[in-house]
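Okay, so here's the structure we're looking at.
Only one protein chain is missing from this complex, and each of the others stays in its spot.
Chain lettering (A, B, C, D and E) follows the sequence in which the chains are written, and residue indices restart at 1 in each chain.
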Amino acid sequence: MKMIVAVIQPDALEDVLDSLYKEKINLVTVSEVMGHGRQKGITEVYRGVKEAGNLLRKIRLDIAVNNSYVEKAIEAILGSAKTGNVGDGKIFVLDLEQCIRIRTGEEGSNAIG
Amino acid sequence: MKMIVAVIQPDALEDVLDSLYKEKINLVTVSEVMGHGRQKGITEVYRGVKEAGNLLRKIRLDIAVNNSYVEKAIEAILGSAKTGNVGDGKIFVLDLEQCIRIRTGEEGSNAIG
Amino acid sequence: MKMIVAVIQPDALEDVLDSLYKEKINLVTVSEVMGHGRQKGITEVYRGVKEAGNLLRKIRLDIAVNNSYVEKAIEAILGSAKTGNVGDGKIFVLDLEQCIRIRTGEEGSNAIG
Amino acid sequence: MINTTDTAFVLSSAALVMLMTPGLAFFYGGLVRRKNVLSILMQCLTILCVITLQWVLFGYSLAFAPFNGLIGGLQWLGLNGVGFEPNADYAGTIPHQVFMIYQAMFAIITPGLIIGAFAERMKFSAFLLFTLLWATFIYDPVAHWVWGVGGWLRVMGSLDFAGGSVVHISSGISALVTALYLGKRKNVEKGISPHNLPFSILGAGLLWFGWFGFNAGSALAVNNIAVNAFIVTHIAGALGGIAYMFMEWVNNKKPTALGTITGMVAGLATITPAAGYVNIFASVCIGLSAGIVSYYMITIIKTKFAYDDSLDVFGVHGMCGILGMLMTGIFASKAVNSAGANGLLAGNGSFLLIQIIAILAITVFSLIGTYVILKIVDALIGVRVSPAEENMGLDLTQNQESAYTILV
Amino acid sequence: MINTTDTAFVLSSAALVMLMTPGLAFFYGGLVRRKNVLSILMQCLTILCVITLQWVLFGYSLAFAPFNGLIGGLQWLGLNGVGFEPNADYAGTIPHQVFMIYQAMFAIITPGLIIGAFAERMKFSAFLLFTLLWATFIYDPVAHWVWGVGGWLRVMGSLDFAGGSVVHISSGISALVTALYLGKRKNVEKGISPHNLPFSILGAGLLWFGWFGFNAGSALAVNNIAVNAFIVTHIAGALGGIAYMFMEWVNNKKPTALGTITGMVAGLATITPAAGYVNIFASVCIGLSAGIVSYYMITIIKTKFAYDDSLDVFGVHGMCGILGMLMTGIFASKAVNSAGANGLLAGNGSFLLIQIIAILAITVFSLIGTYVILKIVDALIGVRVSPAEENMGLDLTQNQESAYTILV
Partner (left out) sequence: MINTTDTAFVLSSAALVMLMTPGLAFFYGGLVRRKNVLSILMQCLTILCVITLQWVLFGYSLAFAPFNGLIGGLQWLGLNGVGFEPNADYAGTIPHQVFMIYQAMFAIITPGLIIGAFAERMKFSAFLLFTLLWATFIYDPVAHWVWGVGGWLRVMGSLDFAGGSVVHISSGISALVTALYLGKRKNVEKGISPHNLPFSILGAGLLWFGWFGFNAGSALAVNNIAVNAFIVTHIAGALGGIAYMFMEWVNNKKPTALGTITGMVAGLATITPAAGYVNIFASVCIGLSAGIVSYYMITIIKTKFAYDDSLDVFGVHGMCGILGMLMTGIFASKAVNSAGANGLLAGNGSFLLIQIIAILAITVFSLIGTYVILKIVDALIGVRVSPAEENMGLDLTQNQESAYTILV
C-alpha cells in the first residue's frame, strides 16, 4: 500500500477529484496548505508598504491506495492538475505499512477502499 | 518508530485525545481536513440551486510513536472513534525513520515522547 | 529522497523559512496545525467558566528533499526554530519513495527541487 | 395632535430596535460552533419575517386592542382600524401605526432571545412552530397584561418602562424551560468554545446601539423621560460591563472580552424596565448589580444545577429582567417621572410588592405556558434533532448550507 | 420655509442610506470566494468615494437641474447655486443641499448593485471607468427622466417613490448586460460556494436597516407618507423572506438562510417604487410576489439560460424593480397618497400603462447604454482579467492584498 500526497493548485481541486473518482479512487483527504516553490508569490501592499508574500495557497490531497492503484492515481492527478505553468505542484509517494478502517476494524488492503 | 495518521470525525476528537492520554501517548499534532469517503456528503443548496457537497469535515491526527506504542495507540483510537457508522475514518501507519526534538536536539526514540 | 515533517512554533516560521532558503531548500509546504505536547496549554475562560485548552497553535512544514539535503535541512530548522523553551517542536523524517513534478512529469530526484 | 418630532423620533427608534435582531443574531452566532452558526442567524431572520406577519395579522390586536385584563380584543385584526390618528391610550402625539410598528420590533426580538437556550440542537420546523405559538400565547398576553389598555398588571400599577418583564423575564424563563426540556448538547461538559468572538462583540455593539432606541424610544416622545432613559441606559450598560470584568479579574485573575459584553448586555437588560423611572445614581447601582448577578448565575448556579442554557439566556435575560423589575420597585421616583411611581427608597414599599407580583405572575405563566407549548410541538413534530444531525451540525442538516468554505 | 424636523429626518435618512453601501459590500462579499472578497468590498468603497465626487462636480446637475425632458442642465455644476434655501420643485421644507446629499447616496448605491453581476472577473481599472461612465450616462439621465423637473417620465405621470426604476431596474438590467458581455467565471458550473454567509447576513441586516432611510426618507418630510413607507417597507421585506423560504421548503425540503435574505432583499426592492403609494395589504402581496419571482428567476430562468449573473443582480434587483413598478401601477391609491395616483385596482388601468412604458424605456436604455459603455471600456483597457489572474483571485492580482491570513 502507498500513501500518495499531492500538492496542487486550489483551482484544480474539482478536476482532480473528478479524475480520481473516474478511476474508482473515491477515498481522499483534502486540506488547505501554503506553498513556497518556483512560482513567485505576489508582493502584497498594506497601506502602501510592501510585504513579500512568498507563500501561495495550495491544496494538499492524501490518498491511500493499494499498489495496483498507484499508477492510476498518479495518472489521474497528472491528467487533471497539469496546466504547464509554474506552480502546478508535486506528487509524493510514501510507503504505507498499515491501514485500518475504524468502523469495522478491517486491516490492510481491504481497509483502503 | 512509526507515524500514525488517523482521520476521524470532528466530534470524536475529545474522546480520542482522552483515550490516547490514558495510554500515556501525550504528544499529537491535530489538523482540520476535509474527507471524501463512503459517507455521503450533504447536498448544499444556495438560493435554491443545488451543489453537490462531496467533502465532509474531518480531523486528522499525526502521532509519532515508538514501535511498542503502535498497538496501544491504534487500540485507543479504535476504542474511542468508532461509532459503527459510515464515516468513522481510517488509521494509517507509516514508517518513521528519524525523530528529533528541536529544543534539545535529541534524536530517535528518546525524542518521540 | 526523504520527506521531512517539522512542527514548529508559529513565531519561528519566518526564521525557519529564511534558514532553509539559505541552504537552497526553496520548496516547502506549510500548514496550520494544533499540537499537544509537553508545553502546557492555557486554560481559557468563557463567561467565567474555565475550559482546559490543551491544544496549542503550531505550524507544520513538509519538505521533500534528496538524501544529500537531509542534514542541511535539519540543521537549518534546528538553528532557527530552537529557543530552548518547551514547545519548540519536532522534526520527523520519513522515507520518500517517489516524487513527481506535475508540470513536467519529471520523476525522482530531479523533481524534488 | 400629531407631533412630527415625536413621530420621527419613534420611527428612528423603531429602526434601531429592528437592528437589534441582527445584532442579537451575531451576539449569539459567534458563541456557537462553526457548524451551527447559520442555524442561529437563520432563526433570527425567520423570527424577523414571521413575527412581522403574525403581528400584522393578529399579534398586535391580541396584545394591544382593548378587551379585558388578560388578553386584547380582535377588533384590530389585520391592523383594521390602526391608522394615522394617534391612539391616546398609548401615545397621543404619534400616529397609531407608528406605535404599532415600534411595538412590532419588541415582539420580534423577544422570541429571538429564547433561541440561545436551545441553540445547536432544535429542529428548524419545531423552532418555527414553537416561536409562532410562543409569540401568540405567551408574548401577546404578557404584553397585554403589562402595557395593554386594561391589562391587569398595568391596572394594578406595575411599571415596566421598556420591557424588563414583557421582554426579558418572559423570554428568560421560557429559555430555561426549553433548555431543560431539550436536555444538554452532546459533549457540552467538555466545553464548547465560541467559534468567532469578534462576531459576538459586533453583536453586542449593535445591541447597545439599538438599545438607545429600545429604552429612550419607549418614552414615545422627545422629552425629559426620553433623555433620562437614554443616559441611564448608557451608564447601566457600562457598569454592567465593569462589574462582570472585575468579577472575573478577582476570581480568575484575568478579565475577558466575552465576560465584558455579557455584563454589558446584563446591565442594559436590567435598566430596561427602570429606564424611565430612575436617576443616574440608580443606574450605576443597577448596572453593577446586573454584572454581579449574571456572573454568579452563569458561573455558580448554572454550573451547580448543570442545565444547558447554552448561551445563558436565563442567566442574563431572565435574571436581569427580574432584577430590573425589583430595582424599579426600589429606585423608582416621581421626581424622575411624575407619571411613574415612588419606589422603596422613596418610602413606598407597596410599589415593590406590586413589582414582585408582576414578576411572579409572568414567571409562572411563562414557565407553564412554554412547557405546554413544547409538549405540543414535541408531540406534533418532535423538538430535537437526531444525534447524527447534531454531530453533523444544524447548518448542514436543517438548512443545507455551510457558513464558511474551508478550502477555497 | 425650512422645517428643522424634516431636515433632521432627511439627514438621518441620508446617513442610513450611506450605510447601505457597506451593507451591500458585505451582502455581496460573503457570497464570493475568499480570494475575491476584497475586490467586492473595494469596488463598493471606490464607488462611495468616486461617485460622491462625480455627484458634486456634475452628477447632481445632470440629474436634477432643470433643462429638458431627457437630461438635466449644467447650471448646478460644482453645486453652484445649490444652497440652504429649499428648492420647492424637490422638497419645500428642507435645504436644497440636504436633498442633494440625500440623492447622492442613491447615486452611490446604484452602480454598487451592478458589481454583483461581474464579480470575480472584472479588472479594477475597467470597473472604475465603467462605473464613472455608467453613473454619468445611464444613472443621471434616468434619474432625470423619473425624478427631475421636466423629466419626461415624471411629466407623463409615471411614479417611482424611492427608486424601483431609477435604482433597481437600471442596475439590474445593466447587470445582466455585463454578465453576458464578460461571460462566465471559470468553473462556475461546478458550483461556487459562498465563502462567508454570516457576512452576507450582516449585510442584509444593514441593508434592511438602511432601507428605512431609503424609502421612508423619500417622503422628504415627516408625514403620513413617510410613516406609511416605513411600515410597508418593513412588511414587504418580511414577506419576501417568508415567500423565498417557503419556496425552498416546498421545492428542496429545507429553507436556507441565504434564500431567506435573498427574499428579504427582493421584498425590499419591490416595495421601493410603491412605498409611498400603497397600503399595508398591498405590501403583503408585494412582498410575497417578490420572493416567489426572485426564486423562479434564480432557480429556473438563470439555470435555463445559463448566464453567470454571479450574485443575481438581475434576478433580484432587475426583476423586482420591474415587478415593483408594475405593482405600483396595480396597487397605488390616492387614499394613501393624494399626490400619487390610482392604480388598476382603483379602476385606473391607464396608470399601469404609464408604468409599463417607464419600465420599457428604462430597460431598453439601460440595455443599450450599458452595452455601448462596455464596448468602449473593453476597447480602451479591456474588461476581463486574464485566466491566470482569475485563478489567483482578484484580491491579489487587482489590489495586491489578501483578505485573511491563513497561518498567523
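Keep this in mind: contacts are C-beta pairs under 8 Å (C-beta built on N, C-alpha and C of every residue); 3 or more make two chains touch, one makes a residue touch a chain.
All values reported here derive from a predicted model rather than from experimental measurement.
Within the full complex, the chain left out of the display contacts the shown chains A, B, C, D, E. Summary of contacts with the chain left out: across C:46, C:69 or C:92, the touching residue is C:46. Screening E:37, E:91, E:146 or E:232 for touch with the missing chain picks out E:37. In the full complex, subunit A contacts the hidden chain through residues 44-53. Across the interface with the omitted chain, subunit E contributes residues 4-5, 7-8, 11-12, 14-15, 18-19, 21-23, 25-26, 29, 37-38, 41-42, 45-46, 48-50, 52-53, 56, 78-79, 84, 95, 97-98, 100-101, 104, 124, 196, 199, 202, 398-405, 408.
For subunit C, the list of residues touching the undisplayed chain reads 9-11, 14, 32, 34, 42-46, 53, 55, 57, 85.
As a convention for this text, only the chains that are shown with their structure count from here on.
Distance between Cα centroids is largest for the pairing of subunit A with D.
At the interface between subunit A and subunit B, two copies of one sequence, fewer than half of the residue numbers in use are shared by both copies.
Distance from the subunit C centre to the subunit D centre is 50 Å, each centre being the mean of its Cα atoms. Multi-chain contact residues of subunit B (touching two or more other chains): 31-32, 34, 44-46, 53, 55, 85, 94-95.
Counting only residues that touch two or more partner chains, subunit E has 35, 193-194, 252, 254, 256, 258, 406-407.
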